[in-house]
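Missing here: one protein chain of the complex. Every other protein chain is in place.
Entry: chain A
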Amino acid sequence: MLTHRITAALGLALAMSTSALAQETVKIGVILPYSGPFADAANQLQAGIDLYIAKHGDTVAGKKIELIKKDTGGPAADVAQRMAQELVVRDGADIIAGFALTPEALGAAPVADEAQKLMVVMNAATSMVTEQSDYIVRTSVTIPQVNYALGKWAHENGVKQAYTLVSDYGPGHDAEKSFAAGFTEAGGTMLGSDRTPVANPDFSAFVQRVKDANPEAVYIFVPGGAQPAAIGKALADRGLNPPATQVFAQGELTHPEALESMGETARGIITTFHYTLERDDPLNKEFVEGYTAANNGREPDLFSIGGYDGMHLIYEALKKTNGDASGDALLEAAKGMSWDSPRGPMSIDPETRDVVQTVYIREVQEVDGKLQNVVIHEIANVKDPLH
């Protein structure tokens, strides 16, 4: 009698759990700085995520996708760590994603490790992020990836000596190092390097120093906002602009909104990036049109594409595992995955779990009376050189 009851109870429990499985959801916790100084980046990234879900539906492999958004309020590693912890223990999240900023990715990494959940880094661009846990996969870009490639390309295209001028903070240092590494390993000579304060309104003194060294090319790295226009003007004022001197930079410098404020001084600047808004490609056209339509005309940027491809990775991995959202299964599915993104062909390195993609060398040229980034060279399958 008792055994009967137990079997019945077991059967009931089993039936309940299978019915629960049938309508089960996959919960994705998104950790981003929705408020504070990086709110704009978070919103762009979120818009990328939303666009993917709007296009591909919110059901994948028979499971409903549910997003749980968590705000960190700025670069706050400890808050990101707590949010990740809460997502796992309280909200029952299966996947944690987002991470616009490196410190926040570092904060959450131990949680992903211990809870064995897939962690999709959709922006944070420091090399070492993916080394922090075996459960991290990155769908954005790394600073060394694009700048090392640019350094090499610069020397291969006849530049013999160069100078770097970067903002004095983590990403600036990384950019300086990796450009110099690519450039000197190819055989170029660095004439010198200078660093400017992170919030710097006037570059004239720094640019004068560069001019005194008289390099063939100068590599610059400044955060977005008001600084691209300021440095563009300072360079032009001292005649340090193309064609007299080559100006190299990472893609943010000549992002469409920055180009508007830089005006004529931007002409001829050569930048390196993994995503080019104007790239002529049907997938990209569809992406940009869908994005601008959904966001009041705002154009996508590097954050948007990171979020969009991050969701693609999650969807495809879930399809492969047939809806199994355990960290190990998803990780196996994600390793080595390759697909065509609006940014171009990309894949996930099975060893480092980092993104492998085409790096575009672009030059600011006039197209239909408007300055824009024109792709002049493509370097396929670039890996992060530091792993």
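A few remarks follow.
Please note the rule applied: a contact is a pair of C-beta atoms (placed from the backbone, for glycine too) under 8 Å apart; a residue touches a chain by one contact, two chains touch by 3 or more; residues count from 1.
By definition in this document, contacts and distances are computed from a predicted model.
For the omitted chain of this complex, the UniProt record lists the protein as "Branched-chain amino acid ABC transporter permease", which is one of "Phosphoribosylformylglycinamidine synthase subunit PurL", "Branched-chain amino acid ABC transporter permease", "Heme exporter protein A" or "Glycosyltransferase family 2 protein". Annotation: of A:Ala77, A:Ala186, A:Ala229 or A:Met337, A:Ala77 touches the absent chain (contact as defined above). The chain not shown here is touched by just one of A:Gly48, A:Pro144, A:Pro171 or A:Gly251, and that residue is A:Pro171. Mapped onto chain A, contacts with the missing chain fall at residues 32, 34-35, 39, 43, 69-71, 73-79, 81-82, 85-86, 88-90, 102-103, 106-107, 109-111, 114-115, 126, 128, 132, 168-171, 173.
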